[in-house]
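Missing here is one protein chain; the remaining ones are kept as they sit in the complex.
Order of writing sets the chain letters: A, B and C. Residues in each chain are counted from 1.
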Amino acid sequence: MVIMTATSSHSFQPVLERIAEEIERTPGRGRPADYIPALAACDPRRFGMAVAELDGTVYGVGDWREPFSTQSITKVFTLALDLAREGDELWEHVGREPSGNPFNSLVQLEYESGIPRNPFINAGALVVTDRLQTRTGDAAGELLAFLRTESGNPGLDFDKDVAASEAANGDRNAALAHFMASYGNIDNPIPALLDQYFRQCSITASCADLALATSFLARHGIRADGTRLLTRSQAKQVNAVMLTCGTYDAAGEFAYRVGLPGKSGVGGGIIAVVPGRCTLCVWSPGLDERGNSVAGVAALDRFTTLTGLSVF
Amino acid sequence: MVIMTATSSHSFQPVLERIAEEIERTPGRGRPADYIPALAACDPRRFGMAVAELDGTVYGVGDWREPFSTQSITKVFTLALDLAREGDELWEHVGREPSGNPFNSLVQLEYESGIPRNPFINAGALVVTDRLQTRTGDAAGELLAFLRTESGNPGLDFDKDVAASEAANGDRNAALAHFMASYGNIDNPIPALLDQYFRQCSITASCADLALATSFLARHGIRADGTRLLTRSQAKQVNAVMLTCGTYDAAGEFAYRVGLPGKSGVGGGIIAVVPGRCTLCVWSPGLDERGNSVAGVAALDRFTTLTGLSVF
Amino acid sequence: MVIMTATSSHSFQPVLERIAEEIERTPGRGRPADYIPALAACDPRRFGMAVAELDGTVYGVGDWREPFSTQSITKVFTLALDLAREGDELWEHVGREPSGNPFNSLVQLEYESGIPRNPFINAGALVVTDRLQTRTGDAAGELLAFLRTESGNPGLDFDKDVAASEAANGDRNAALAHFMASYGNIDNPIPALLDQYFRQCSITASCADLALATSFLARHGIRADGTRLLTRSQAKQVNAVMLTCGTYDAAGEFAYRVGLPGKSGVGGGIIAVVPGRCTLCVWSPGLDERGNSVAGVAALDRFTTLTGLSVF
Partner (left out) sequence: MVIMTATSSHSFQPVLERIAEEIERTPGRGRPADYIPALAACDPRRFGMAVAELDGTVYGVGDWREPFSTQSITKVFTLALDLAREGDELWEHVGREPSGNPFNSLVQLEYESGIPRNPFINAGALVVTDRLQTRTGDAAGELLAFLRTESGNPGLDFDKDVAASEAANGDRNAALAHFMASYGNIDNPIPALLDQYFRQCSITASCADLALATSFLARHGIRADGTRLLTRSQAKQVNAVMLTCGTYDAAGEFAYRVGLPGKSGVGGGIIAVVPGRCTLCVWSPGLDERGNSVAGVAALDRFTTLTGLSVF
């Protein structure tokens, strides 16, 4: 990995700096998630953004090396790790269609007999975690190891306070898990599953870490060490699911404005992929009413407009 | 326009022929739409496919020059024509999110106060037609003129029998229009609006015609004569809406398998865009249970797999 | 018919006067319906109440002889008139279950394939009107004749201005009719059906008129002249549907507080039945958020509490 300094003359550095300046001047940043203390305490004015090229070169601006709570962003990696192990069988247990409803909705889950619409709504992520847990015995540990390796940052870790807060506010996820269990779509004991799930959400990482960890999706499935995690077809599939389902009930809006596969978390982070070219991660804790970072979406919008690097 | 013959040695011709052979050997083609006689009479074994390069060169295989009923495919062009005229104001009257429900559903329309989720569900297309009608006085005529010019085929026309059949089966669309009118989201008298709407759906065109007519979306908004219809940003937007909402309740599946912006019609046609590179149109009348051509989706799947030309 | 004067010493007169005094002292009357001018102009302080005994004796208080817009109250009589003609076959076209949703909802109609949940939501009343129209050629005229005869008031009539206002605001009902027609559950041309429907809603009558016209339901199906309109079993059925479905989305609340079969209208009227004993009609134009008269429900609540004449 080659980390470029802020004075780098490389092509992506000027565009990041221009975006940071524009964001700086923009009023209105939304509000941090307030359901757990660790997130509520974040300053919505924080902003960081990183771009990682396929060779591991990283450019960054603002708080790009500041660790933040990854939250739902990790759902992408859990999906990739399970898909690598079980392949298409996974898709018999979770769908690939946009939910058309807020991210915690039980409605469609009921209409569709316990099969969540996609791996990025909470119900779907619980199913994927359950399956990875069955295959590895330690889904969260597997995820952490993967993120450490791909980011080159062995210091990445769970945040025990965040995990405990999530567990204390975990009734909705417990309801989802029990509901799917009633349809036979959960294999592990629910307390153990929830523990794995909440630990995954609690991992702390920076924009630089996440841009690097996402690179295998821009490299069509190839990990940082050159080995293959996903087939080219599987990498395409993960990118497609990110584009259509990665930003809660705003996937259409995100595709329309940004035009890249992306995945957001309520910690204020968003990762995005320019297949064959680079990956991005942006962080700013203020959220819009649909749970996506206000400054984060704006920054990615500007990036694709300024560089022309949308998939469309 | 340069039409390549079936004996052309150009790069896309072999892949089209290979796909056609594979499709020929594949059992199971689905069933034609049966709600109007003209569609029900189609032979599900028919298959045609065309690719148009940005310069107007067209490659084709099978029934690629055979006219078929375009149906919902025309919703893309009506959207582009209205967006070119009124710009972002359109998006106050129709959304950009996947519907998460079958294409005629009234449910979300009610929850969202008469604003359809996107321009490609019937309710959304009625709103777009209504707005284009207000701006032109003849939405269907405007659409036909555009398709003739872009395809270079002045023989394109409405099919009066199909339009009459649609009108005779038009109670659902009348219900949608009245329902949105109750929210103030329709401007024109409903009988006149429905007449425009059904005529648009009735246009007959071939794969070659539609691949060429779609080219402005691969050229980032530039028409065949070099003039600009949409801004680069608007072209990106239309492509994004096609990817997330273009294939009824199977947009996630289509993105996952094909990985291209696409729009299907119950006549069995599908158009698709490889931004900056080419456009495709495939036709085969047998549909799956979600209203998309079985052989059409399979052919596009093979195309992106064989050429690597997906956006992901 | 024997009309008792306000100075009558009969048993129901004191309780009516006590209720009127209590209502007079109660602040907060809700707001009149405002979607048509004739209703919006009503003074929410108006209040009238009448009780009719089985022999036609009527007691009244306040504005009990003042004509008001009956609106949805007439749905009860249209149901009875059609049920008398076609019997149980009607129930293959409309259900008997509470809707669990606001009165204009299209949601359940879609889930249940065009069969409305009950005859008192708008969709159900359209079906009943359609069927009575098929059987009589003039559903609204049949209804008016019935109300004139049972009330002994030949002066009852349609209010043309109200009917015209309803038609001008008729997009929702047009949507419902077209939607059910798409399922084959409407027989007549929709403009003709809507004309019949809006005329029914427009009938003007007083509390005295409506209490008398409802008496056949307290007499187990016997009309004022001693002939039978409904079988005893059918009269029971109509009363049951009133109790479970008669007050929009507040049927449970109405049963809980009042404990009588009842039917409300957005004109502020409510009719109620004490089987085997008497009928009531109350009117006060101020509505609660669910479309029922605030003072009307309160007055009926007091009536059953003071007299013990609930069915429970």
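As a working rule, a contact is a pair of C-beta atoms (placed from the backbone, for glycine too) under 8 Å apart; a residue touches a chain by one contact, two chains touch by 3 or more.
This is a predicted model, so every value here is computed, not measured.
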item: Visible chains that the absent chain touches, using the contact criterion stated earlier; value: A, C
item: Per the touch definition above, residue among C:Asn153, C:Ser182 or C:Gln237 touching the missing chain; value: C:Gln237
item: Options C:Ala80, C:Cys245, C:Leu280 or C:Ala298, residue touching the unrepresented chain; value: C:Cys245
item: From C:His93, C:Arg117, C:Arg148 or C:Arg172, residue that would touch the chain that is not displayed; value: C:Arg117
item: Which residue of A:Leu81, A:Leu143 or A:Leu176 touches the chain not shown here; value: A:Leu176
item: Residue among C:Arg18, C:Arg96, C:Arg135 or C:Arg228 touching the omitted chain; value: C:Arg96
item: Absent chain, residues of chain A that touch it; value: 105-107, 110, 169, 171-172, 174-179, 181-182
item: Where the missing chain touches chain C, by residue; value: 95-101, 108, 117-118, 233, 235-237, 239-241, 243-245, 249-253, 255-256, 259, 261, 275, 305, 310-312
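Keep this in mind: only the chains that are shown with their structure count from here on.
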item: Separation of mean Cα positions, chain B and chain A [Å, integer]; value: 32
item: Whole-Å separation of chain centres (CA-atom averages), chain A against chain C; value: 56
item: Euclidean distance of C-alpha centroids - chain B vs chain C, Å; value: 49
